[in-house]
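Partial complex: the chains shown occupy the same locations as in the complete assembly.
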Amino acid sequence: MAKKRVLVVNGPNLNLVGTREPDIYGARTLDDAEGLLRAYARDHEIDIDFFQSNLEGEIINFIQKNADAAGIVINPAALTHTSIAIRDAIAAVKVPSVEVHLSNIHAREEFRRVSYIAPVCIGQISGFGINSYVLGLEALAGYLNDKEK
Amino acid sequence: MAKKRVLVVNGPNLNLVGTREPDIYGARTLDDAEGLLRAYARDHEIDIDFFQSNLEGEIINFIQKNADAAGIVINPAALTHTSIAIRDAIAAVKVPSVEVHLSNIHAREEFRRVSYIAPVCIGQISGFGINSYVLGLEALAGYLNDKEK
Amino acid sequence: MAKKRVLVVNGPNLNLVGTREPDIYGARTLDDAEGLLRAYARDHEIDIDFFQSNLEGEIINFIQKNADAAGIVINPAALTHTSIAIRDAIAAVKVPSVEVHLSNIHAREEFRRVSYIAPVCIGQISGFGINSYVLGLEALAGYLNDKEK
Amino acid sequence: MAKKRVLVVNGPNLNLVGTREPDIYGARTLDDAEGLLRAYARDHEIDIDFFQSNLEGEIINFIQKNADAAGIVINPAALTHTSIAIRDAIAAVKVPSVEVHLSNIHAREEFRRVSYIAPVCIGQISGFGINSYVLGLEALAGYLNDKEK
């Protein structure tokens, strides 16, 4: 079985994670998250393509250019609640995607509880700090394995 | 380190899972979910207390009687969207809880997108079939380990 | 042709019907309704399973245990407007169901005009006192006969 | 006991029923419905006055001109959700009325779930194809008989 390539896509301000507002997002950095993901990937025949941008359009470009990936783990951050364009990109490339969040968005401001992205994903994982990423990758791997059978 | 006791709480109709509406909830049964959970628990020093009820009040009774548990994985099913009483029970016993869902509730009817329970949980996992349970247990274990440090 | 078994399910407070608030619900009792239904059933090769409970969960239990019934006539009473769990139970067992109401819910308070149950039923009959039950059973019988053809 | 005259009033596009969109409205025509109604009427000392129009105002005219009828069975079709004028006509003539629908309006688009007409009727029957008409006539007859006692 060939290795599966999985995109890990990060929205605006996630590059600051771990250095700021640790009470909301936890004290570990995006590098820590990447480290955990690469460790998990190594053990499960997965190749990780890690990406962060503060520009909605660059995220769309990245998704379009990697439309042949096996899956996507995406933390759209603030764009979760405003970007129909990223939703359309995921719907267009039809790559199985999992939405993840560091904080529990369902326990925050009203406007953070609705996601434009989640309806075109397999599912959503929210609230477990950088562990959300690993759970998301694991959930994606499980989904892909089920489909292969 | 002593074993941690974790409640796995299932709301109404989940006893039918796997036998009915497989297009929404998948083809595996609640027994399958329990099996996966017990396997995971065995490897991670966790004791599972598995419970299902169609009665909101019995779920509350169960949570109250086990207020000394280390954590809760709860799939409130239809009660997710209507039960303030279960929310209050979890808030009262202050046991760290994770909300899980078989289907991606964010991609279903409007009234299934809002959860009364999630705001008092650590986080929410939604959309990965019975794998959501394992991910939820894992997320809970990660959270408890982080707190112990 | 074998007899068809039909569940008649009654939600909270319907056991008081006929003895209280006759201006809203009419002066005849639930026993009267049961009598009319049994009379109709006797003439139409139907077996009636009559059930009332004030507990949402017991209603779900009853529906699940009788998932092999040919049809359901259900008056969910106050639960009409709050119970997603009963909706899910009916959707799960896939037994053809008819929702009935003693009073015309469309002419009462705003919150009584919306039904969580109706969208998973064949149809809804509302406003004809205990006659709503007989009309509901008749409507169900008509539906089942059409399907058999 | 003298024969009772009952109006059966049909709103816009119902003349096409049975010939178009059978997946929503069933395969039987308005003539079939009329036939069933006349059969039922013959057996129950009822005279049927059958009427269809695509014009809201003609329906109002018809109701006004027949204000001495014993009852009305009305399927206002699309006008259910937009016509306060038909509501006012029924309220003005004070003829006991039953609202009927071929399809289950409570399981369709949001805008089809609210009825301006139902609050001035005895009740509403929805979802049983042309059988809704017969159930409506029967419900009306039951109501009129009860009042006579």
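The letters A, B, C and D name the chains in turn, as written, and every chain counts its residues from 1.
Please note the rule applied: contacts are C-beta pairs under 8 Å (C-beta built on N, C-alpha and C of every residue); 3 or more make two chains touch, one makes a residue touch a chain.
The structure displayed is predicted, hence computed values, not measured ones.
> If 4 of the identical subunits are displayed, how many subunits does the entire complex have according to this structure file?
Whole-complex copy count for this file comes out at 12.
The working rule: only the chains that are shown with their structure count from here on.
> Hey, how far apart are chain A and chain D in touch steps, shortest way?
Tracing touching chains, the least step count from chain A to chain D comes to 3.
> Going by the touch criterion stated earlier, list every chain that contacts chain A and also contacts chain C.
Touching chain A as well as chain C, we find B.
> Tell me whether chain B and chain C, two copies of the same sequence, contact each other through the same residue numbers or different ones, using over half shared as the line for same.
different
> What is the distance in Å between the mean C-alpha positions of chain A and chain B?
Measuring from centre to centre gives 23 Å for this pair.
> What whole-Å value do you get for the distance between chain B and chain D if each is reduced to the mean of its CA atoms?
48
> Two or more other chains in contact with one residue: find those residues in chain B.
Nothing qualifies.
> What topology does the chain contact graph adopt: line, ring, star, complete, or other?
Chain contacts: open path, no cycle.
> Taking the complex as given, what residues does chain B use to touch chain C?
For this pair, the touching residues of chain B are 11-13, 15-16, 20-21, 53-58, 77-79, 81-82, 111-112.
> Help me check something: in the complex, which residues belonging to chain D touch chain C?
104, 106-107, 113-115, 118-129, 131-132, 135, 138-139, 142-143, 146
> State the interface residues of chain C toward chain B in the complex, per the touch definition above.
Contacts found on chain C: 55-58, 60-61, 64, 82-85, 87-89, 91-94, 116.
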